[in-house]
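Structure record follows, encoded as structure tokens.
For this view, one protein chain was removed and the others were kept in their places.
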């Protein structure tokens, strides 16, 4: 692997680990046992990429490379063990989670572009890879998906994916497009957390 | 495309748009933001056909033809904008939703028949195409699926799909079978709405 690919692979594993940890922390508010925790962790860490691969008719990534599966199980169980001994504030994971969102979005978009899909499908696949895990996590916990209500989360992912796809179509090298798109996702997400940026809502119960 | 195919394609796009609108109206009872609305709209509009294509190992229809994806996103955002300014009663969508159910059922059944599946699998695929979107919409909104409790919805779809498959096996032309099956779904669904037809239930809390 080239330098940029090794870096992306490493950040990908880190993203899986962080999402698995976020699954355990979320499920910790429920009376779930260790198995339930691990299932929620796996759904949060692997769900988005799995749906992307099923939709694109690729071999599911954690079946093609077991490292992601082992990483998700290990991170889930370590977080479970740690959370029984220390009080882990969910905020602890916001920074690495933003890194994971950026990486997942970049990898999902690049995979779809490499298969020959256009900017629209590719950017949707980036968003699917980035956010479906968090939706599955909340559905399994029987709660309304957090990312439907909180500070900007999927919007940075979608805009960053569009930027990546646009730069690629404009002739930028793969590394430049990935770095630009990923940085955009990361910075916008951190800005949303810092300044509480939100999308408009409406309530039908007026 | 022949005349009947163009017509079915146009009604298919209309069905996608109506289902996306119904997703936004349903999600409007929750404190979801615009992104959450669009995700629920996409799940409602594309979920049934996506599951059908995954089960039948076909290319997912909105990846093969982006028009359906663009149509669902556009309809979802327009409904979101409209619902912020005017009070849209959900009843407004019952008639076009019935048309969408009929069309989705016909297209799902015909696709499975064309792949060589028999009447049983084909009719199940018709029902999957017609109703899974509505189930996904309600699961994402953390509610019990409406179609499990209300007036007849899936039953007309299944009977219409069986009629379509039976006529095809009996030698009817594709257009006749599609029109007969689709009309049956539409009329029975409208009848169920008008006269409040329901299936039997039981309560285990006796």
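Per-chain residue numbering starts at 1, and chain names A and B are given in the order in which the chains are listed.
Following the convention adopted for this analysis, a contact is a pair of C-beta atoms (placed from the backbone, for glycine too) under 8 Å apart; a residue touches a chain by one contact, two chains touch by 3 or more.
Computed from a predicted model, the values in this text were never measured in an experiment.
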Checklist entry - Hey, which of A:7, A:83 or A:146 is the one touching the hidden chain? => result A:83
Checklist entry - Where does chain B touch the missing chain, residue by residue? => result 54-57, 117-118, 120-121, 124, 135, 139, 142-145, 147-149, 153-155, 198-206
Checklist entry - Can you name the residues of chain A that touch the chain not displayed here? => result 25, 27-36, 39-40, 50, 54, 59-60, 63, 66, 69-70, 80, 83-84, 87, 139-142
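By definition in this document, only the chains that are shown with their structure count from here on.
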Checklist entry - Quick one: chain A and chain B, Cα centre-to-centre, how many Å? => result 30
